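What you see is the complex with one protein chain gone and the rest in place.
And then chain A:
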Amino acid sequence: MPAPIRLRELIRTIRTARTQAEEREMIQKECAAIRSSFREEDNTYRCRNVAKLLYMHMLGYPAHFGQLECLKLIASQKFTDKRIGYLGAMLLLDERQDVHLLMTNCIKNDLNHSTQYVQGLALCTLGCMGSSEMCRDLAGEVEKLLKTSNSYLRKKAALCAVHVIRKVPELMEMFLPATKNLLSEKNHGVLHTSVVLLTEMCERSPDMLLHFRKVWILVPQLVRILKNLIMSGYSPEHDVSGISDPFLQVRILRLLRILGRSDDDSSEAMNDILAQVATNTETSKNVGNAILYETVLTIMDIKSESGLRVLAINILGRFLLNNDKNIRYVALTSLLKTVQTDHNAVQRHRSTIVDCLKDLDVSIKRRAMELSFALVNGNNIRGMMKELLYFLDSCDPEFKADCASGVFLAAEKYAPSKRWHIDTIMRVLTTAGSYVRDDSVPNLIQLITNSVEMHAYTVQRLYKALLDDISQQPLVQVSSWCIGEYGDLLVSGQCEEEEPIQVTEDEVLDVLEGLLVSNLSTPVTRGYSLTAIMKLSTRFSSVNRIKKVVSIYGSSIDVELQQRAVEYNALFKKYDHMRPALLERMPIMEKTASNGPTEIVQTNGETEPSVPDTKHPPLVTQPANQANDLLDLLGGNDVVPVIQTTLPTKPASAGGELLDLLGDLSLSSGPAPAPSVPISQPPFLLDGLSSQPLFNDISAAIPPMTAYSKNGLKIEFTFERANPNPNIAVITIHATNTTEADMTEFVFQAAVPKTFQLQLLSPSSNMVPALNQGSVTQVIRVLNPQKQQLRMRVKLTYTHKGSPVQDLAEVNNFPPQSWQ
């Protein structure tokens, strides 16, 4: 058989192929030849064949049949064979294949070879792709080589040890003794790799870190090495553009960072050298800036004195003005990390940062945007918002959602006036309306509701926006909600802030109906408009038109719309007396814990301002049912259950659910409020209601009372007067247990006479711990518009010592202040 063609020959041939098909043909032919050659166990040409296989593998063709051949090459005595064999192993094998374990023995032998280049090959392969099993087997050999005086091998062993530690962290300890003397080496290769090894150990083990800090006292040693690098004259071997071994400098700075983090002594020990590096490093080339960058990162991360920190921020500020966009990018990234801690210093560079919004590079723009949001405060809000809105207009779609959210957050926190706030929201909705996040819609609605004096202005502007464009769903949703709520203000032309427009009821209904039929509207939007139309039935006079619309949609194909329409129809027909109350103006909504500082959370790749975290307490759907049970139990005389309504529920996006909220919180002296409805509430509203005692001023201090005390279970009521509605009493029950056993599955139910209305919120838990070790609390809100004497029937169920217990009681001893 003729000798297989040489590697270069093959490469040349394949490159002459003019089409993919031709290339494939050549490759297949050659592969076949190689396969038969392998089958013949030809030692002479194995190396050549594997090399060719590796080339074809790089082109994308399968080469797995060469894996075993690589192993044979590694086992060969010829250096050429070993070289190609190890290369093949690194390219073709990975630790998921069992084959790779066969290498272990060869590597072990080669680690002890007499020729350092063979040892080097073995170390390189192990350090590049060694699996955990291999590492476990060979760690001892690596550790031995770490102690050799041959610096060529020592540096490789150090990096190999790094890999071993990454794969098998438990083995870290065994390398500790050998590592001790590494830093006293003169050879830069060994120094560099030792620093890498030390860094890896520190990052993985806090104990090691402490050990290095306190016992080995590494910091002065590292400072000394760094100092020598900087102070020493020109060394041709390690010089890069006038800087001596920048790679080593950067690694040392990084290790110093880890050592100095949250440790005063270490940080102090490195203060001087950091200042020196920061001021003396040449900045004309990338390499100098690389060192400065690392220095800045270190200064910001350790406990440095303020002068040093200011120095660091100023370096970053200079970076921002650098022509090199890579430097600008790096500066923005670092500023982003430090903006929380050194806010004022970063503020000084605000205008440069804002300029970066106009940069051509996407990554730079993104960072500039995040940083800009982080820098917004009460003083610069107007100017910053102008820039940011301009950015929102012109930026790529991938930014719009985040930018819009950021604008909303910033506006909410720092709006100088309500009008400015509404205008800003309008601007965002009209320019980037379709990119606004879904959860912004309920937040905006809440905002608008709470800006009472701006209602007329807001609804007018939103209406005008709708006339222009109905394609942007969030805008449409917010607008239709507002029109539903404040339509009466719209037609009465009451706007103070700007020229009121003349609009008739029919025109408004036209617009809303238009939304219902438009192809641009999503089902959610349709839901909003239907509900809005319904609400207008109490605000407009053209009720018949509304009735007609609602009844049409009773047969809509969309199940959601259909359900709503049917329920609204029912409202017209059977529950017309409740309609005004139900469709009443939305009360001011309490906010949950305020949004934190505009925290820009940067995850790798994805950066977004953190949206306020609204919690979802468990819904209280139970009380309604329980009340019904009570009714049954008590024969339903004068006790009225918590009304279970058939009010429509909404999917996730909240708008319409607001309709169903209790009118308890109404500002205006409302008529009989809507019944309490324990259906799915939008999260933030429910938060406001249940998580904290809403009405904090215990204005009239109403004394607490013991409502129930029997069999070791004691229930105390404490009172708060609801503010501003004095007709509501907020009762918090505290259930405690004096027996020795816990009371589990504890459920508290209550019913009140017909003239009252009751809402039970979710309990803190359903287990009353024994021996008064804790209590279960639950909030009850009782509406008492007629100011009658408060009476209540309670039913308690729980499991005690394994057996269920049930009890009924009447509570009549309410203090007079609770209902007067």
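The working rule: a residue touches a chain if its C-beta (ideal position, glycine included) is under 8 Å from a C-beta of that chain, and two chains touch if they have at least 3 such contacts; residues count from 1.
In this section, contacts and distances are computed from a predicted model.
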Considering only the chain that is not displayed, what protein name does its UniProt record carry among "Exostosin-like 1", "Tubulin delta chain", "AP complex subunit sigma" or "Protein TRANSPORT INHIBITOR RESPONSE 1"? "AP complex subunit sigma"
Given A:Asn112, A:Ser363 or A:Ser555, the one touching the chain that is not displayed: A:Ser363
Given A:Glu95, A:Glu185, A:Glu513 or A:Asp558, the one touching the chain that is not displayed: A:Glu95
From A:Leu7, A:Ile107 or A:Cys495, residue that would touch the chain that is not displayed: A:Leu7
Among A:Glu41, A:Asp98 or A:Glu237, exactly one should touch the missing chain; which is it? A:Glu237
List every residue of chain A that touches the chain not included in the displayed model. 3, 6-8, 11-12, 15, 44-45, 47-48, 51, 54-55, 58-60, 64, 78-80, 83-84, 87, 90-91, 94-96, 115, 117, 120, 123-124, 127-129, 131, 152, 155-156, 159-160, 162-163, 188-189, 192-193, 196, 237-238, 240, 245-248, 250, 254, 286-287, 289-291, 293-294, 297, 325-330, 360-364, 603-605
